[in-house]
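Quick notes on the structure that follows.
Every protein chain but one is kept in place in this view of the complex.
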Amino acid sequence: MPSQFSMTRRVAFSETDLAGIVHFANFYRYMEDAEHAFYRSLGFSVHPVESKIGWPRVKASCDFRLPLRFEEEFEVELLIEEVRSKAVRYRFHIWKTAPRALAAVGEMVVVCVNLSAGKMHAIAIPDSWKAHLQPASADMLETLK
Amino acid sequence: MPSQFSMTRRVAFSETDLAGIVHFANFYRYMEDAEHAFYRSLGFSVHPVESKIGWPRVKASCDFRLPLRFEEEFEVELLIEEVRSKAVRYRFHIWKTAPRALAAVGEMVVVCVNLSAGKMHAIAIPDSWKAHLQPASADMLETLK
Amino acid sequence: MPSQFSMTRRVAFSETDLAGIVHFANFYRYMEDAEHAFYRSLGFSVHPVESKIGWPRVKASCDFRLPLRFEEEFEVELLIEEVRSKAVRYRFHIWKTAPRALAAVGEMVVVCVNLSAGKMHAIAIPDSWKAHLQPASADMLETLK
Partner (left out) sequence: MPSQFSMTRRVAFSETDLAGIVHFANFYRYMEDAEHAFYRSLGFSVHPVESKIGWPRVKASCDFRLPLRFEEEFEVELLIEEVRSKAVRYRFHIWKTAPRALAAVGEMVVVCVNLSAGKMHAIAIPDSWKAHLQPASADMLETLK
C-alpha cells in the first residue's frame, strides 16, 4: 500500500510577511516538518547525530497556487513519488482545510548519507526504512500536478 | 545587454541548522533578497504598499550542490531567464566565494499584480520595469544547468 | 481565577542551529504563538487587519536555563503578570516535558493599539478582552523567577 502521511497545523504570525500572507520560504519548512513527522510516526528518528544517518536535500521545488493567511489551518500531505537506491523523491500537497483548496504542490529529493566519518557520503537507504517507502500510484500523483 | 546583478554576503549563525550547514529554506530567502537588491539598484522599490504593485512567487525551485557554512561568504548572481507579459522567470547561481564553487542553482517565477483593489490580480509588467529585464543568452543559462 | 494557558509542541529541525540546539530567537516566537493560541482559545482573533486591534510588543525578555533539542517536546505556559489600562505583561515558562524541567522563563509587554487610522495609537484594552486577563498570584509568579 502506498505510504501516505498528513499533518495539520495553523499559520503562525511570524510566518507571515508584509503582503499579509505566509512568506513563500516557509512552505519548504512545512514540507520538511511533514517529512520528519512521517518518520517519527514510523518510529524512526531523523536526528542526524543520534542516527548517524542524514537526509540532505538535493532539490526542492514548490508551485504556489493560493496564499495561506495568518491563523488559517492547513494540511500538509506527503506522498512518495520515487524511491531510488540512495535517494527518495517526495510529493507534497498543501491544502487549506476550510474550505478545502489546494494551496501548493511541492517536490523534494533527499539523499541518504552516512555522517559517522565527519564528512557526508551517500549510502544505500537502509532496508528497515525502505520497507516503509511505498510509492504512490501514477494516478494519485498526476491528479494534482 | 542582458540584465545581471550580484549580491555578496556572509552566512549568519541563525541561518544554520544542527547539521552545521545553512538550512535549505534560507536559500529561497537569499534569492529573494538578491531580486529586491536588483530592483533597488535600478531605483525601483518592491514595497507592495507604496508601489501598489506586488510580485508574488508562483514557483520556486533550487538544486543544492554544496553546503554553505557559518561565516562563509557567498555571492548570489541573478539572471533573467524569460520575460512574459505578466511574469518573469529568474535564474540564480549561488557561489561560495573562496574558493569559488557553485553551491546552488535556483529558479523563481514571479507574477506582476495590482494590489490597489484589495485583492491581487495579474497585470502587464509596466514598461518602465520591463526595459530593465533583459534575458540572458542561452549560453549563459545553459552552462550551469 | 487567574488566566492560564498552555501549548505543547515539538522542536522543528529548522529551529535548531549549528550548536545543535534551538536558536534562542525562536523562544520569542514560541511565546508569541502561545499568546495567540490563548486568545484563540477565548474566541478572539489577533489578526490585526480583521480585528482593527493590534498588540505590538514593547518589551520582551527571556532567561535561558536549559537548551531545547531537535524533536524534543516542550510546553509553553502563559500567565498574566500585570494588566494595565492599555498594556498587558505576560509571563511565560517553557518546560521540557520528559523529564519535566524548566528550559526558559520569559516576559513580554504588549500594548493595545487601534489600527483603523493607518497609524497605530494606544487605546484602552476592550472590556471584552480584559475580562479574560486575570493576573496570576504573586506566589505563582515568584516560584520560578
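Think of it as A, B and C in the order they're written, each chain with its own count starting at 1.
As a convention for this text, contacts are C-beta pairs under 8 Å (C-beta built on N, C-alpha and C of every residue); 3 or more make two chains touch, one makes a residue touch a chain.
Just so it is clear, the model here is predicted, and its values are computed rather than measured.
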item: Residue among C:P2, C:P56 or C:P126 that touches the chain left out of view; value: C:P56
item: Identified contact with the non-displayed chain, of B:R29, B:R65 or B:R89; value: B:R29
item: Residues in chain A touching the chain absent from view; value: 13-14, 16-21, 23, 25, 70
item: Touch residues of chain B, complete complex, unshown partner; value: 12-14, 20, 29, 32-33, 36, 40, 45-47, 49, 70-71
item: Touching residues (missing chain, whole complex) on chain C; value: 18-19, 21, 24-26, 28-29, 32, 47-49, 54, 56-64, 67
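One rule holds in what follows: only the chains that are shown with their structure count from here on.
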item: Whole-Å gap separating chain A and chain B, where each centre is the average of the chain's CA atoms; value: 23
item: Distance from the mean Cα position of chain C to that of chain B, given in whole angstrom; value: 35
item: Distance between the centres, which are taken as Cα means, of chain C and chain A, whole angstrom; value: 29
item: Per-residue overlap in chain A, given as positions that touch at least 2 other chains; value: 29, 32, 47, 49
